[in-house]
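Heads up, one of the protein chains got dropped from this complex, but the rest are sitting where they should.
Labels A and B are assigned to the chains in the order they are written; within every chain, residues are numbered from 1.
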Amino acid sequence: MKFYQKEIQLSQKQRGFHLVTSEIVLSIKEISDIDIGVLHVFIKHTSASLAINENADFTVREDFEAHINEMVPEDMPYYKHNYEGSDDMPAHIKAALFGSSIQIPVSNGKLNLGTWQGIYLGEHRDFGGMRKIVITLIGN
Amino acid sequence: MKFYQKEIQLSQKQRGFHLVTSEIVLSIKEISDIDIGVLHVFIKHTSASLAINENADFTVREDFEAHINEMVPEDMPYYKHNYEGSDDMPAHIKAALFGSSIQIPVSNGKLNLGTWQGIYLGEHRDFGGMRKIVITLIGN
Partner (left out) sequence: MKFYQKEIQLSQKQRGFHLVTSEIVLSIKEISDIDIGVLHVFIKHTSASLAINENADFTVREDFEAHINEMVPEDMPYYKHNYEGSDDMPAHIKAALFGSSIQIPVSNGKLNLGTWQGIYLGEHRDFGGMRKIVITLIGN
C-alpha cells in the first residue's frame, strides 16, 4: 500500500486549453512503483480547470476555447460579480463545468490512458499566472 | 492505511448554489489522523450536484444560478420528461454537468484546498428537500 503526494506549479499559460500530461507525469516518478492504483490531480484555483481529451491535434483545443466562450459568454447583463474583469465570472463557471480534479487509473507502473487521451489544463483567465496542482497517487 | 466513511444529510437549501464546506468538514473529524490522502464526497441524488468554486463573494453563486438557467432552460419544446415540473428535467442535466462527486486532496490532517476554494452544493430543484451525501476518506 503506497501513498505519494506532491504539490507543483504548472508553467504560466495563456487563456485556452493546454496539454499538460508530461508536466504532470514527469513530476511523479514514483508511479513506476505502483501495480494497481489511481492518480488524482487537483487544481487549487477557481478559474482554471482540469480535463481529459484529445492529445494530438491542437485545433481540438482551439475549438474547445471557441465553443466554451459561446456557452459561457463574457459580460452577460445578469452577472453581478464583475469587478475583477470581464473574463473573471465566466472563468469561474467554466472551471466548475470542466471540474477541479481528474482521476486516472494506474496499471503496471503507468497511467492507463487511451491512445488519444491527454490531460488538459483549462486556463480560463486572460492572465492566470502559474497554477498550483496537487498530485496524489494511491496504489499497491 | 485508514478508511472512514459517513453518510450525512445536508440541511435543506433553496434552489441555487450554496457553500457547504463547513457542514462537510465538521462531520469528518477523523481527517486530522490523515497525513496523505483523498476526501471523496458523493451526492445520492440526480437533481443536485457538488462542485468546487469561489468561497468568498456570494454574487459568484448567484451568477452561477443565473447562467446555468440560461444554459439549461426550463420548458424546452423537446423535453419529454416533463411530468415532475418545469424545474425537474433541467435539474437532471445540470446535476450531470457539474457532477455527483468531488475529490479533494488531504495533506497533514487537513483538506488541501486553495485559498479561494469551497465546496458548492448545486440545488437544482425548486423544493429539493434535505440531500444525502456519502463522505469517504482514504489515507495513511
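FYI, a contact is a pair of C-beta atoms (placed from the backbone, for glycine too) under 8 Å apart; a residue touches a chain by one contact, two chains touch by 3 or more.
Nothing here was measured: the structure is a model prediction, and the numbers come from that model.
Peer 1: Considering the complete complex, identify which of B:Gln5, B:Ser22 or B:Asn108 is in touch with the unshown chain.
Peer 2: B:Gln5
Peer 1: Considering the whole complex, not just the chains shown, which residues of chain B touch the missing one?
Peer 2: 1, 3-5, 7, 40, 42-46, 71-72, 76, 78-81, 89, 92-93, 95-97, 99-101, 103, 132, 134, 136, 138
Peer 1: Against the chain that's been left off, what residues of chain A make contact? List them.
Peer 2: Interface with the chain not displayed, on the chain A side: 1, 35-38, 51-54, 57, 59-60, 62-64, 66-68, 70-71, 97-99, 102-105, 107, 112-114, 116-117, 120, 138-140.
Operating definition for what follows: only the chains that are shown with their structure count from here on.
Peer 1: Calculate how many whole Å lie between the centre of chain A and the centre of chain B, each centre taken as the average of the chain's C-alpha atoms.
Peer 2: That pair's centroid distance is 19 Å.
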